[in-house]
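Of the protein chains in this complex, one is absent; all others appear in place.
Naming follows writing order (A and B), and every chain is counted from residue 1.
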Amino acid sequence: MKSYRKELWFEVPGRRAFLNITPQVEDALRESGVIEGLVLANAMHITASVFINDDERGLHHDYEVWLEKLAPHEPVASYHHNRTGEDNADAHMKRQVMGREVVVAISSGRLDFGPWEQIFYGEFDGGHRKRVLIKIIGE
Amino acid sequence: MKSYRKELWFEVPGRRAFLNITPQVEDALRESGVIEGLVLANAMHITASVFINDDERGLHHDYEVWLEKLAPHEPVASYHHNRTGEDNADAHMKRQVMGREVVVAISSGRLDFGPWEQIFYGEFDGGHRKRVLIKIIGE
Partner (left out) sequence: MKSYRKELWFEVPGRRAFLNITPQVEDALRESGVIEGLVLANAMHITASVFINDDERGLHHDYEVWLEKLAPHEPVASYHHNRTGEDNADAHMKRQVMGREVVVAISSGRLDFGPWEQIFYGEFDGGHRKRVLIKIIGE
């Protein structure tokens, strides 16, 4: 069994953003030499997500509006977590809706994807250097 | 390490449905010959889910009502994504709540499940031929 590990680093200037990281995951897969196996890609921070969906600007706008409705940033003082000096309680909720991680099949040396699947880093509390972990196992 | 890959195809006639795919995943596991390992089952389309819950008709009704409340289909024009000519923006949201994929342990050649766990394909934008990927790795 082969295994391979790589970190991707991000610093999103605003509070929230969605970044397509599919090319970086494909790079890691090539570097691993794995032909059949699994890729795990996960946010290493608890106010960010890794998820799979469509690379369509309108949809990303809709996600932003929808997540803000499900878990509003304001009023900041409505969250007990923010009494610790943080203002990011909403980000911990948004991340649960969108998920921490994806597991993707590797078949014949490629990400085994349907026609529109793309991997995104979802940032919900930007302005900090944060990481995604890629772990690949297989043969 | 063994690996095995299989696609399941679906065409749901209505807009939304939940289909129990546990027997098909069990078939794939038998075909793989894997005794100890992991099964990944994921929707290959971004308006569908694979998830694990109860095979109870009342619960599926409740999920339908609840998801429609969290991410309503109408008004279609309220979503920027639908300006591309689609009417399925809500399906991209429902799929995030229910999840893209499940990873299930394989122990002694069987899906290592608790008493009520069953695997479902969740369709949120039917009327198209769509796929689930099953990828099995182990020994």
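Going forward, a contact is a pair of C-beta atoms (placed from the backbone, for glycine too) under 8 Å apart; a residue touches a chain by one contact, two chains touch by 3 or more.
Worth saying up front: this structure is predicted, and the values here are computed from it rather than measured.
Visitor: So which of A:Arg16, A:His45 or A:His73 would be touching the chain we can't see?
Guide: A:His45
Visitor: Just checking the interface: what residues of subunit A touch the absent partner chain?
Guide: 1, 3, 5, 38, 40, 42-46, 70-71, 79-84, 89, 92-93, 95-97, 99-101, 103, 131, 133, 135, 137
Visitor: May I ask you to list the residues on subunit B that touch the chain which is not drawn?
Guide: 1, 36-38, 51-54, 56-59, 61-63, 66, 70, 97-99, 102-105, 107, 112-117, 137-139
Here, only the chains that are shown with their structure count from here on.
Visitor: Could you put a whole-Å number on the gap between the CA centroids of subunit A and subunit B?
Guide: Those two chain centres are 20 Å apart.
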